[in-house]
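With one protein chain removed, the remaining protein chains of the complex are shown where they sit.
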Amino acid sequence: MTTLDPTISLAPAPERRHRGTLSAFLGHRTAVAGGILLLLVLAFCFLGPLLYGSDQVHTNLQAARLAPGAGHPLGTDDLGYDVLGRLMVAGRTSLIVGVVAGLIATAIGAIWGALAGYAGGWADAVLMRIVDTGVAIPALFLLLVAATLVTPSVWVLAVIIGCVSWLVPARLMRAETVTLKERDYVKAISVLGAGRLRIVFRHLIPNAIGTLMVNLTFQIADAILLVAYVSFLGLGVPPPTTDWGAMLSKGITYTYDGAWWLILPPGIAIVLVVCAINFLGDGLRDAFAVRGRR
Amino acid sequence: AGAREQHGGGGQNEVPGGTVRFALPPSATPNWILPISYPGYTASYNSAIQSTMYVPLYAYDGTSGAVAMDEQASAAEPPVYSADGRTVTIRLKPLTWSTGTPVTTRDVEFWFNLVRAGKDDWGAYTSGLIPDNVTAFHAVDEHTFTLTLDKTYNNDWFTANQLTYVIPLPHQEWGDGDADRTPEGAKRIFDHLVAEAKNLGTYASNPLWKVVDGPFALRNFTANGAVSLVKNPRYTGEDPARLDGVDFLTFTSSAAEYNVLRAGGVDYGYLPTSNLGQQPELEAQGYTIEPWNGWSITYIPYNFNNPALGKAFSQLYVRQAIQHAVDQQAISSVIWRGTASPGYGPVPQDNDPQYLSDRQKTNPYPFDLDAARNLLASHGWRPGSDGVLTCEGDCGEGVARGTRLEMTLLTESGSDETDGTMQELKSELARIGIELNINSQPLNTVLATGTTCKPEEPSCSWQLSYFGTQGSWYFPAYPSGEQLFTTDASVNFGGYTDAVTDQLVSASTQANAAQTMLDYSARLAEQLPVIWMPNPPYQVSAIDSALHGVSQDPLAGLQPQRWFWTKEVAR
Amino acid sequence: MIRYVGKRLLLAVVVVLLVTVATFVLLHLLPGGPARGILGVKATQEQIDAFNHSAGFDQPLPVQYWDYLLRLLHGDLGESYSMNTDVTTLLGERLPKTLVLTATSTLLAIVVALPLGVWQAVRRGGVLDHLGTGIAFVLYATPVFFLSLLLIILFSQALPWFPAQAAQGDTLGELLSQPGSLVLPVLAGAGATVAAFSRYMRASTLDNLTEDYVRTARAKGTPERVILWRHVWPNSLTSVVAMLGYYVPVIFGGSLVVESMFNYPGVGLLFWNAARNADYPVLLGVVLVIAIATVAGALLADLVQLLIDPRIRRAGAHDHA
């Protein structure tokens, strides 16, 4: 019986997935730009107030609606808040709500979808019909009910939005699970008698992490837009807390006054951040998609 | 107030006819045509449209510059009260229905019969008041009748707040012989009319609604609320329409309305206060901008039954301190851009030469944070580590030591001005050590939550509530407080009780002493049963400068029959 | 295949029922009920009690739900509390309008986005691909209310090309008689959709371009254009179609803002006002319609896929939940 010298064994060259992922990501210029932009915005919102102090707690009606000028680089709004400083605190809300809601939605969705997909049969059918039901109820209605039942603080809003938007990741995760569970390693370990939870948490979810990560970025972007939307409808966080969406929807009523400083800063901030996150997600998608790299 | 009135009278070159496109408030759709109001369909624009078609017995409006009777628009001569005040004699003017039959006392009796039979379904019914307080109807002749009252009332009040509900109805066409003279028959007719009125799709075609005695008749009425009126050619009164017609336009949002306004698609519209900066442009475009003040007051009720803070609210000094922290001037001029006016008491601060006491007029509690701080400090309130005042001494009866002045304000969402006002309030209160949490909810929720309650009920957790984006309370012509501030009044949501107030209110509706209203005004301006807030306008109107004869009625009525164009409008 | 469709229909009914239950329960979580809001500040307690009684709110919730279902079976959606019209009429009047709006903007989105996505995929990595991606993301990131306003300022006021409001009037005919007035609302509604669809299509096309059958087609000398449109295009479409079905609620969500900005009284706005006024029958009616539309959309997407894809046509019985 002959065994070939292992050194001349010509098995397929191993895919260098991890290293490949990072370099594929770094090779994606727009994604890197998105990442950097996001970091800058984060710094602006969370470190900015340390450098640029302004009273964002008390109104100052005497100094309302000032055009940009000395003391107020971006002017003041209709209650006399400094717009530049306001942009920072508003950004915190938008970003926190976006990120937390995105994380919550992704976490719930991942677990739900993985359980459904792995269990199969009846459990799957029931769990997925619940998802279908959720999809068919307008999110707006759920938001309205939630906002009526509890006063939406920043964190509450994040939880609410997260709980409203977990459906997409759930479907995604289920689809992923259905293919993953046919993988031999899942079979091999279930033959051994490993429990469902172990399989779901140790094997299925970690292996869908690429998909989930990509989805997470889009969830965050969507959540930031949803916050804006919710604020536009008057269901947002109570004052004096604010977010970009609230600033923008308030600002656009001053459009005809030419008060651009009330509109453009929050508008641009939203567009910029959502774009940056989307670019990031796009880059991640390319980085995780082995196929696309061929 | 009402200043646009008599825009040059007939001095301008009137161009007869033409139509006016009038913008209804956002999301408002007229939905009731029967001139007997029905619960749920009592919006002001419903009655504004109805009264152009069905002339009320007595019309009150602001066309004279103050809220007063508009004889021209009334179906009867002013009432004559007997010396004991128990009998009223009324003489109808010679109006005719569009079918040609004259308007007679029988038509008034018809109203009484219907409303008596269907009072449980009548939107304006309050037990003990009209029609309950009219014990007998007696027709003297075709045009004269007398009413017998159950007791003596203040004549002004009775005319303004009771007789104004009466509207002669076309007995000949809507009735069924004398069937309405039995309660069963009347109920049957009442139900029939209500059923017809619930069929909104048929308004424009239903022959019932073609019988009118007012200056206008209905041309079109769609489920979307787009209503068109045309001049009633058979109107025989003293107040005929000068226009050919009025089109009421509906809008999905005030932003949408404003966009259309700018494009010239509206003759009589409104603009969000945030667009007041546009006044010069709009004026250049041929609009006149004018706030439309309401015959209203705006306030924030305290919930005196709230288990946590009810006792604190019961302390006059606490209410005084809070009132001192409301910067009404700034709110009115900055947030409302000068369109709201500060209000200091229970009667409308504007438009009123008659009922406003000096005490209310001069604002007993001007904006003064130091005064507020002193009041609280001198009653044992000390700031805690977070700056919020805590009761550490004798803070008044029932106020437990350790009570914190942290309160939640339930407020109406959807208005930038209201949001701004509440933020300003929060900010000022924070400066005197009171923490205000703001909970914005749809108006419906605010109203449903902030209702009268008992301390032990879970529904009594609300503390302050605001529903005044367009004014909290619109008065009938006589601004008395029987529904608002008496102990068991239906709209006394916070459960305010004050024996003196109760007595003053009942005197103001029953005695013919003008002084009682002034006393009432002064008492509540001092006692602060609620937080008095600036009173926002009904709307800020933008009116085509060539449209004349417009007076912005504080009672939110319209008198489109008096409008006229001074330019050709081809529509 | 018939069994497959039958099964899908059955599931659809289940989902719709679940939606009504969920909506019903949620509605009753809202505090206070509709009475005060509908009857106004001036209503007395007696009036409120009478209202609650006549609306059946004094009954236990399951009874109320059961009554609702019974009425539903008779095609009776109830009466709007605040609009003095029955819900069926309201929906009958507004649904066509919203459908016109959403269908046109979705169609526009499809017509623009799908070819755009394919084109970007073909030019992958090129300047135009990046440009397309950038535009798509900016469009996606612009809140609808902001986009609507920009459109109005640009194309209605700065350049008076289109009216700022949709044509008014009760009938579809009146609405359609001024097609120009639909341009801006449709554009505003299509913005985010174009962005999303073009991204999906680009990804799907990229995936398919690496498939073996493309290599086969090349190997037999098929021109690139033919490969793209006759081989890749239908294949990429199948995956995008699956997603389109579930886009109904998203499109609907956007239509609320568009309707309120362009004075377009449709279902979105009806829904929003009903929600704020706690006008339960209207709310339930609209939610029901949306649920049916969503389920129908998903069903339709499945059927379209069934038509495009012979594999599913035969296998059919596969459950893709």
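By letter and in written order, the chains are A, B and C; residue numbering begins at 1 in each of them.
Assume a contact is a pair of C-beta atoms (placed from the backbone, for glycine too) under 8 Å apart; a residue touches a chain by one contact, two chains touch by 3 or more.
FYI, contacts and distances are computed from a predicted model.
Q: Write down which listed name, "Cysteine desulfurase", "Dihydroxyacetone kinase subunit DhaK", "Na(+)/H(+) antiporter subunit E1" or "Peptide/nickel transport system ATP-binding protein", is the UniProt protein name of the chain that is not shown.
A: "Peptide/nickel transport system ATP-binding protein"
Q: May I ask you to name the displayed chains that the omitted chain touches in the full complex?
A: A, C
Q: Which of these touches the unseen chain: C:23, C:47, C:85 or C:235?
A: Only one of C:23, C:47, C:85 or C:235 touches the chain omitted from view, namely C:235.
Q: Consider the whole complex, including the chain that is not shown, and state which of C:62, C:75 or C:310 touches that chain.
A: C:310
Q: Which chain A residues touch the hidden chain?
A: These residues of chain A touch the chain that is not shown: 1-4, 6, 8-18, 183-185, 187-195, 198, 203, 206-207, 209, 294.
Q: By the contact criterion defined above, which parts of chain C meet the unshown chain? Give residue numbers in ascending order.
A: Counting over the whole complex, chain C touches the hidden chain at residues 211-213, 215-223, 226, 230-231, 234-235, 238, 308-311, 314, 317.
Please note the rule applied: only the chains that are shown with their structure count from here on.
Q: Centroid of chain A to centroid of chain B, CA atoms only: how many Å?
A: Distance between chain centres: 47 Å.
Q: For chain B versus chain C, what separation do you get between their C-alpha means, in angstrom?
A: 40
Q: Touching at least two other chains at once: which residues of chain C meet that condition?
A: Touching at least two other chains: 30-31, 149, 275-276.
Q: Where in chain A do residues touch at least two different other chains?
A: 144, 148
Q: Could you please specify the touching residues of chain B with respect to chain A in the complex?
A: Its residues touching chain A are 255, 258, 262, 272, 274-275, 277-278, 281, 327, 330-331, 334-335, 408, 413-414, 416, 419-420, 422-424, 426-428, 430-431, 437-442, 445.
Q: Write out the stretch or stretches of chain A touching chain C in their complex.
A: By the definition above, chain A touches chain C via 30, 116, 124-125, 128-130, 132-133, 135-142, 144-145, 148-149, 171, 174, 221, 225, 228-229, 232-233, 245, 248-249, 252, 255, 267, 270-275, 278-279, 282, 285, 291-292, 294.
Q: Could you pull out which chain C residues touch chain B in their complex?
A: 30-47, 50-51, 79, 81-85, 89-90, 93, 149, 152, 156-157, 160, 163-165, 168-170, 259-265, 269, 273, 275-278
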